[in-house]
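Structure provided below as structure tokens; questions to follow.
Note that this complex is displayed minus one protein chain, with the remaining chains in position.
Now for chain A:
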Amino acid sequence: MIFEKVVNIIAEQLGVDDIESITMETSMMKDLEADSLDAVEIMMALEDEFGISVPDEDAENFKNIGDIVKYVEKKAE
């Protein structure tokens, strides 16, 4: 459930049409060609969606979508 929401947010922000192509292993920056401005927008959208706060120092450690999903799951508990 959290995975689907995260994927939808990222796909929306980055204009990805093929949502199926995004997996836990997908890298936002490398595979989806997001830049630093996209990353900030996506973190803000995640904060709004899940009612959490994502400090910059945490966001810097996300390597793939899986890292984001696990982080959100933990924070949203």
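Everything below uses one rule, namely that a contact is a pair of C-beta atoms (placed from the backbone, for glycine too) under 8 Å apart; a residue touches a chain by one contact, two chains touch by 3 or more; residues count from 1.
What we mean here is this: contacts and distances are computed from a predicted model.
**Student:** What is the missing chain called in its UniProt entry, if the choices are "3-oxoacyl-[acyl-carrier-protein] synthase 2", "Stage V sporulation protein AE", "Transport permease protein" or "Acetyl-coenzyme A carboxylase carboxyl transferase subunit alpha"?
**Tutor:** Not shown, but named in UniProt as "3-oxoacyl-[acyl-carrier-protein] synthase 2".
**Student:** Mind listing the chain A residues that contact the chain we can't see here?
**Tutor:** Interface residues of chain A facing the absent chain: 13-15, 17, 36-37, 40-41, 44.
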